[in-house]
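A single protein chain has been removed from this complex, and every other one stays in its place.
So, subunit A:
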Amino acid sequence: MQSIRVTVQLENDKYTLRQVFKIVSKENLGSYSCSFGDEAKADFLLAGPQIGEVRDKPIVSYVGDSVVVKCKMDEKKPKPASWNWYKANGTDKEQIFYAAEPQKYEIKNHEWVTKLVVHKLTEGDSGFYYCEGVYAVSTTMGHVELKVITFLEPLKPFIAIIVEVIVLVAAILIYEKSQSKKNSAGGNETNADQTNTPTPGDNNGPEESSSTRQRKV
């Protein structure tokens, strides 16, 4: 820790200390503090801009599809000079070079936003991806998780629903068929009270009941 001792004169009933620091490299960043004997102390933290919004939920995509992984720096802060992308490999981070595999990766940088496009996804592409914004004196890192799933995943609930539909439709149609078989087998019984029987029921209503109904109308 470096220490600078400065003597200040009293001006307008105040002791004012103003110090200029040149921030040249990363070493100049950090914690600064000034103290006036035991009476006053102020702490400052000098740091490079940090990536604010980090997406906490994983980005999901399918095998064979392509996906866009995005990192954004707050537009109120200065924009990074350049961006780097890394893929987590165990505990290491491996940098993704655009030129090395142009079929697979595409990096699109635009001021405050960087986009990594990954094509022809495989399940091995799942994991954490790190975007690094590079400034003259500092870098900042954000991370996004990518999850690659096969189409079988949503297919399972889908098949379950299809099965349910088929079962219900079959049940309804079979029930109705059995009802109508029962009615026609039972001869021309009047089922006037059971209004939920299909057409044979109407057939059997004798003229009396249909005409009485008309009378009420």
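Worth a mention:
Note that in this section a residue touches a chain if its C-beta (ideal position, glycine included) is under 8 Å from a C-beta of that chain, and two chains touch if they have at least 3 such contacts; residues count from 1.
Here is the rule we go by: contacts and distances are computed from a predicted model.
Of the names listed as "DNA-directed RNA polymerase III subunit", "Phosphatidylinositol glycan anchor biosynthesis, class S", "Monocarboxylate transporter 13" or "Glutathione S-transferase", the one that matches the UniProt record for the absent chain is "Monocarboxylate transporter 13". Across A:29, A:88, A:107 or A:149, the residue that sits in touch with the chain not pictured is A:149.
The missing chain, though absent from the display, is touched by one residue of A:62, A:112 or A:135; that residue is A:62.
Looking at A:17, A:46 or A:173, the residue that reaches the missing chain in the full complex is A:173. The chain not shown here touches subunit A at positions 57, 60-62, 68, 149, 151, 153-155, 157-158, 161-162, 164-165, 168-169, 172-173, 176, 194-196, 198-200, 202-203, 205, 210-211, 213-215, 217.
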